[in-house]
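Here it is, the structure, as structure tokens.
A protein chain is absent from this complex, but the other protein chains hold their places.
Chain naming follows the written order as A, B and C, and within any one chain the residues start at number 1.
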Amino acid sequence: MQYKEIIERIYKELEDYTGHGKVADYIPALSKVNPEHFGISVATLDGDHFSAGDVETRFTIQSISKVFTLAMVSRHLGDKLWEIVGREPSGTAFNSLIQLEQERGIPRNPFINAGALVITDRLISLYKNPKEDILTFVRELSGNRDLNYNKDVALSEIEHSYRNLALANFVKSFGNLVNDPVKVIDTYCHHCALSMNAYELATSFLFLANGGIVSTSGQRVCGSRSAKRLNALMLTCGLYNESGDFAYRVGLPGKSGVGGGVVAVIPGKLSIAVWSPELNKNGNSYRGIEALERFTTYLGISVF
Amino acid sequence: MQYKEIIERIYKELEDYTGHGKVADYIPALSKVNPEHFGISVATLDGDHFSAGDVETRFTIQSISKVFTLAMVSRHLGDKLWEIVGREPSGTAFNSLIQLEQERGIPRNPFINAGALVITDRLISLYKNPKEDILTFVRELSGNRDLNYNKDVALSEIEHSYRNLALANFVKSFGNLVNDPVKVIDTYCHHCALSMNAYELATSFLFLANGGIVSTSGQRVCGSRSAKRLNALMLTCGLYNESGDFAYRVGLPGKSGVGGGVVAVIPGKLSIAVWSPELNKNGNSYRGIEALERFTTYLGISVF
Amino acid sequence: MQYKEIIERIYKELEDYTGHGKVADYIPALSKVNPEHFGISVATLDGDHFSAGDVETRFTIQSISKVFTLAMVSRHLGDKLWEIVGREPSGTAFNSLIQLEQERGIPRNPFINAGALVITDRLISLYKNPKEDILTFVRELSGNRDLNYNKDVALSEIEHSYRNLALANFVKSFGNLVNDPVKVIDTYCHHCALSMNAYELATSFLFLANGGIVSTSGQRVCGSRSAKRLNALMLTCGLYNESGDFAYRVGLPGKSGVGGGVVAVIPGKLSIAVWSPELNKNGNSYRGIEALERFTTYLGISVF
Partner (left out) sequence: MQYKEIIERIYKELEDYTGHGKVADYIPALSKVNPEHFGISVATLDGDHFSAGDVETRFTIQSISKVFTLAMVSRHLGDKLWEIVGREPSGTAFNSLIQLEQERGIPRNPFINAGALVITDRLISLYKNPKEDILTFVRELSGNRDLNYNKDVALSEIEHSYRNLALANFVKSFGNLVNDPVKVIDTYCHHCALSMNAYELATSFLFLANGGIVSTSGQRVCGSRSAKRLNALMLTCGLYNESGDFAYRVGLPGKSGVGGGVVAVIPGKLSIAVWSPELNKNGNSYRGIEALERFTTYLGISVF
């Protein structure tokens, strides 16, 4: 099978491709991760799975979780979502602060931290037991009932959340946060600390390759247009200040997290997750991106 | 035929959709354009053309020309291109100036003005008769030998080019401009004043839907990977500060100009150009974008 | 006596000079103030006092309090102060955020909000009962034992302090805040809510005209060089984004607050306080500034 061969080839080519970045170390709980981990997992609409390397060890998915919370909130808000958050790419944190000021507390997109905090805030208002409900949602997508938060990481993140607290309070000063900033940070740090392996991650993103439907259960997560639009958002804003580069090199909608995970989607075909904890200067897994670039190159398929 | 019907439907639906923006008026030559013009033209890889409305009147393509000059330069420079210009989305002009300072004269992408000036500068160094050679290049893409610059518009743009002169001199102060800023502006204003109609525009972008090959002549403009990457750049950076919105609503690589033209590409299938001179606050043809959104919606096809 | 006549003349000239701005309304407790209040009070090194208008009604001194807390902290830190805060003018709030990011959490000067929060933070570390000790300090300067905080205003400010909480957390994320941001905000909002009248305000700033010594008691608040330097800071940074204008028009070291107070110092001679609650777009009492401009013009004395 083609996918299997390509993945194994990439795994071999990149097995020793380490030492060009470093594991996230802004909280102790993350810095302890072994930088050598490397796993690739593909989930296809046909129900197949192809994996290479370590796809069983779980890691915190960090910013990748922003796609899940966005899906949960956009479901309820529909186009009203765009009154509280934009959908334009935004470079650096630096810009987001200026732009937040200029744009009166409306974050430029749901994937920069300020935007994700606004989404988490509305999720808290829309759902009864936010932290439970996020878990339930991702468990259904992944088909795995025992997914959970990494409590150590969550608590450590909360302790070191001054910058996110600054953002939340700043947004609140413009009236674009409904709940208590401290509560928003608590939920936010928990969903960032969702612990999953590459196999589960690939599986749970498959609905975005399938027009919004979970292929195994037939459950509809969102409408077909919504799925396409989440993909559009991932393509333009999914890798922070490296989104343009990712679109250029990989050519797929994708989302990364500082835990070292990267996930991407080929609409109508498959989803793929890579885990490799060493990060480049933009906070993205450089081996993960390299693996994905080779994947679309060897496969000869991207969205372009 | 499906395309024909969809185009005609959209044309009818939007025939009276005017008065929600205004024609570019920063130079007299542009402000005289009749705001009611409206034309849609599709060119397919099968060699078919489908049009509705006014696809025969020519207009200046303005920033759309940046795709042509980029293709001409990237051909020679390959990946060295990315040493002189970035490939990340950049919001407003406002940002581009700060970022230009922070990033030491390396514009964030080839489609913001500073980036396009750098591209034009290198084109001047690489080609013997830059203005002639650009004409030749676009004439071949469009299959139309009598394409030309609108001299009035070109001269008027040159006269009002203080801001672009500021950008060119600023980039030059960082050493990232080889030629005389005045000469760069001259060539730049000329290629922005390229005069084409919607039919010719759709035709000349078809190579980007065809892996870099002009389908009528079989001539290779660029490699297949280059074509994909130009598409990626258009998708993330093609509509200035509305690129994310365009990706979200239309879901195709595209490029706009303040002359009211918008062009988009469905890789492997077709290219489409719309002309409607009234612009929204971002400087894009609002009716053009609306038409393209309906096109991908009715067709049920986007890159996502 | 010259001072008396000048003050009375100014009072008459500006008695009806209202309606050109508005009372601070970001918290309900402030918005209730009668905009017509107007009082001028001069305190000289000779021990004389000259007043016109309402110099008995108390108002919250707001940012004027930053001079007191700065004096209290600089006493202990000396030149080490400049490791935690700069002494350069900074324009808008907008800039302060960018600059805070660029300058890694070191606020540009002690009078912008971020800088004042850093000062308050250190004051909390240096003094046993910060809120009590600030009261004691100002009571001694003013010679009035019953000065106190306006509790309503303080609590109202705390309730609406999201933006200051954002600043405090942002500074904390750079490691330049020692105490809990919530505690810092509490003390900060209290000293901003210090309630004084124009007479008391003029009196308590007299030490800055007297080389750091309280003229009535002979008590030394700070060294002569320190006093000069506090004056220098007030001149360059005392009126936010209107500091240059104030230096140009009035020509004295001064400090303003959104409660409508403005205080200024003629080194070696006197201090003067004006209260008029209507604010211009920069958040300064426009009648207060106008009165001070006429004062130095009629008197023919400024520091220049």
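In the analysis below, a contact is a pair of C-beta atoms (placed from the backbone, for glycine too) under 8 Å apart; a residue touches a chain by one contact, two chains touch by 3 or more.
Computed from a prediction, not measured in an experiment: that's the story for all the values here.
Across the complete structure, the visible chains that the omitted chain touches are B, C. Touching the missing chain, out of B:31, B:173 or B:219, is residue B:173. Screening C:90, C:113 or C:204 for touch with the missing chain picks out C:90. In the complete assembly, the contact with the undisplayed chain comes from C:302, out of C:57, C:216, C:280 or C:302. Residue C:231 is the one among C:41, C:169 or C:231 that touches the chain missing from this view.
Even with one chain removed from view, subunit B keeps its contact list with that chain: residues 93-94, 97-98, 101-102, 162-163, 165-170, 172-173, 181. Residue-level contact of subunit C with the missing chain is found at 86-91, 95, 99, 108-109, 225, 227-229, 231-233, 235-237, 241-245, 247-248, 251, 253, 267, 297, 302-304.
Following the convention adopted for this analysis, only the chains that are shown with their structure count from here on.
On a Cα centroid basis, the chain most remote from subunit B in this structure is C.
At the interface between subunit A and subunit C, two copies of one sequence, more than half of the residue numbers in use are shared by both copies.
Chain closest to the overall centre, judged by the mean of its C-alpha atoms against the mean of all protein C-alpha atoms: A. Subunit B and subunit C have CA centres that are 55 Å apart. One inter-chain figure worth recording: subunit A and subunit C are separated by 47 Å, centre to centre, where each centre is the mean of the chain's CA atoms.
In subunit C, there is no position where the chain touches two or more neighbouring chains simultaneously.
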